[in-house]
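For chain A:
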Amino acid sequence: EPALIYDLGGKFDKSFNEAAFNGAQRWAEETGGEFRDIELQSEAQREQALRRFAEAGLNPVVTTGFSMATPIANVAPDYPDTKFVTIDGYVDPEEHPNVLSILFSEHEGSFLVGMLAAMASETGTVGFVGGMDIPLIRKFACGYAQGVKAVDADAEIIANMTGTTPAAWNDPVKGSELAKAQISQGADVIFAAAGGTGIGVLQTAADEGIYSIGVDSNQNYLHPGSVLSSMLKRVDVAVYDAMSAGADLETGVQVLGLAEEGVGYALDEHNAELISDEMQAQVEEAKSRIIDGEITVTDYTAEDSCPALTF
Partner candidate 1 sequence: MTDTAPAIELRGISKAFGPVQANKDISLAVQPGTIHGIIGENGAGKSTLMSILYGFYKADAGEVFIRGKKTEIPDSQAAIAAGIGMVFQHFKLVPNFTVLENVILGVEEGGLLKPSLAKARRALTDLAREYELNVDPDAVVETLSVGHQQRVEILKALYRQADILILDEPTGVLTPAEADHLFRILAGLKREGKTIVLITHKLREIMEITDTVSVMRQGEMTATVPTSETSPEHLAELMVGRKVLLRVDKTPARPAQTVLEIEKLRVTDQHGVERLKGIDLAVRAGEIVGIAGVAGNGQSELLEVLGGTREATGRVRINGEEMALTGRHADGRTRRGQGIAHVPEDRQRAGLVMPFAAWENAVFGYHRDPAYNRGVLMDNEAIRRDADNKIDRFDIRPANCRLSARSFSGGNQQKIVLAREIDRNPDLLLVGQPTRGVDIGAIEFIHQEIVRLRDAGKAILLVSVELDEIFSLADRIVVMFDGRVMGERDPAQTDERELGLLMAGIEGEPDKPEWQAIDEQWERVEAEEEAARHG
Partner candidate 2 sequence: MDFLTALQVLDSTVRLSTPLLLACLAGLFSERSGIFDIGLEGKMLAAAFFSAAVAFTSGSVWMGLLAGTAASIALSAIHGFASITFRGNQLISGVAINFLAAGTTVVVAQSWFAQGGRTPSLPPEGRFQTITLPFAEALRDVPIAGPIYHELISGHSILVYVGLLAVPLTWWVLFRTRFGLRLRAVGEAPEAVDTAGISVVGLRYAAVAIAGVLCGIAGAYLATGLQAGFVKDMTAGRGFIALAALIFSKWRPWHALGACLLFGFLQAIALRYQNIDLGAFTVPVQVMDAAPYILTVVILAGFVGRAIPPRAGGEPYVKER
């Protein structure tokens, strides 16, 4: 029986954690298995949940969020028979042989939606709304900006952050206002990587008749015809795979990028009309070139700086 630990954002954040939940659901439905899960409420519960699940014999213990890396590193040696999976966190595989670190190349996926944004934009100005100014969000923003510039070197990118308290992830009203401010500055495509705040961004984009781009899960269905696409981060697949592997899970470090289909952009019936064949062709080409290594997308967190955007 596997276990899943969601990050503080909670199970139903409409993006990252929810994707993890969906993956687990799918696994449960397909295999008829059961899994335990917990929504963390405080920092100290990270280790606690790991330990309690490990003690209860649950295996593997899958976790979401970069903040789980350190707790897992602390706990894993105490439970050598349990496999731990950290999605987004990095735990040294040499030291901790029972840990699988799954990392996503969000910058690559963001690059692709950035291209879409630039192509869809008529004003040459696109926006980005982040939840909080943290490295992960900068990684999204940076990949996005590079994609935009790749299409239109003169394009302007307005990047905003919502706030500095945890409320920043759940403030759709502020998301709306940021979107409006960006629209008034000329943006006609906005990429929201801001949890619950993003709901407000997408809503406003739909209300104001511009495009928005969703994040993590496929959010195209929220406002068909307005959500240009979503930057997919296939946490669901990662969770599904980990749970399917069960106790035999192979540990180490997995980096899921475009090549592994770990990230991508969403194309479905809700946005089919928005993405022309030409746009799709260009993006697909860039995708394969990234996979081939012809294009390198800078990972902000690796360099702590971004060629296309200053923070």
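Note that a residue touches a chain if its C-beta (ideal position, glycine included) is under 8 Å from a C-beta of that chain, and two chains touch if they have at least 3 such contacts; residues count from 1.
Selection criteria: all candidates are chains of the complex that A comes from, given by their letters.
Keep in mind the model is a prediction, meaning the values are calculated, not measured.
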Request  = Consider chain A on its own, then decide which of 1 or 2 touches it in this complex.
outcome  = 2
Ask   = Which of the residues in chain A come into contact with candidate 2 in the complex?
value = 10-14, 18, 133, 159-161, 163-165, 167, 170-174, 176-178, 180-181, 184-185, 196, 199-200, 203, 222-223, 310-311
